[in-house]
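Every protein chain of the complex appears in place save one, which is left out.
Let's look at subunit A:
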Amino acid sequence: MSALLEVSGVSVSFDGFRAINNLSFTIGPAELRAIIGPNGAGKTTFMDIVTGKTRPDAGTVSFGEKSVSLLSLTEAEIARAGVGRKFQRPTVFEDQTVHENLIMALKAHRSPWRVLVWREAAADRDKVAALAEEVGLLDALPRKAGELSHGQKQWLEIGMLLAQEPRLLLVDEPAAGMTLAEREHTTRLLVDMARTRAVVVVEHDMDFVRRLNCKVTVLHEGAVLAEGSLDHVTKNSDVIDVYLGRG
């Protein structure tokens, strides 16, 4: 199986502080992967690098069959290449309706001219309705996103990710602020999505990770500490040290 995303030897420093230290990471085209690690381990920074928000000082990041280097692309180009991202803090466009949020995310041409002449077709309406249904926001379509509850905003953002139809999905702490039932729903959704695409989930919550039932990468001080099944990594003495050491 050839890798969809291949990160190798990546390092990045902020004012002399090494947030990511010679990190290497690979994921296949249809794989679910959980990244765990204590606060400040560099999980969010890792996502920043893959999505083009942060430029690494060293290393390579290549994506897709043709192994395109993501380092020379802008954030928008990386997104168009098929990398979708869900932020830790839900970020939706609060001043706009749920419908408008989803329409913006819907896979379509992104250039100003094409967007200017774009008009909603019946197929788009159906797609948006289906997405909204999937994330439980069908009734909320005409509402402003800013009126939604925290959990609903998380769902809306997940819906927007689905609408983008990315090949690689980076999900930062999706379960934060969700009820137990919502967490289960999220787990199902993520496992489902990983059947056809690569999904990387960053999560603190071990129960959540256990339910994902996938390969786990443990990050610590900007480098990979251990990799394997959850049972395998939790038996690793380094991992135990890091987690117990940090409480």
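Heads up, the rule we're going with is that a residue touches a chain if its C-beta (ideal position, glycine included) is under 8 Å from a C-beta of that chain, and two chains touch if they have at least 3 such contacts; residues count from 1.
We take it that contacts and distances are computed from a predicted model.
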Review point. UniProt name of the unshown chain, from "ABC transmembrane type-1 domain-containing protein", "Anti-sigma-W factor RsiW", "Urea ABC transporter permease subunit UrtC" or "Fe-S cluster assembly ATPase SufC"?
Key: "Urea ABC transporter permease subunit UrtC"
Point to revise | Hidden-chain contact residue, picked from the options A:Ala79, A:Ala176 or A:Val191 | key: A:Ala79
Practice item. Determine which one of A:Leu70, A:Ile103, A:Leu141 or A:Val239 touches the chain that has been left out. Key: A:Ile103
Study note, to complete from the structure: Among listed residues A:Thr51, A:Thr186, A:Thr217 or A:Thr234, the absent chain is touched only by A:Thr51
Exercise for review: Could I get the residues of subunit A that touch the absent chain, sorted low to high?
Suggested key: 51, 53, 74-77, 79-80, 84-85, 87, 91, 93-96, 100, 103-105, 110-112, 115-116, 118-120, 160, 164
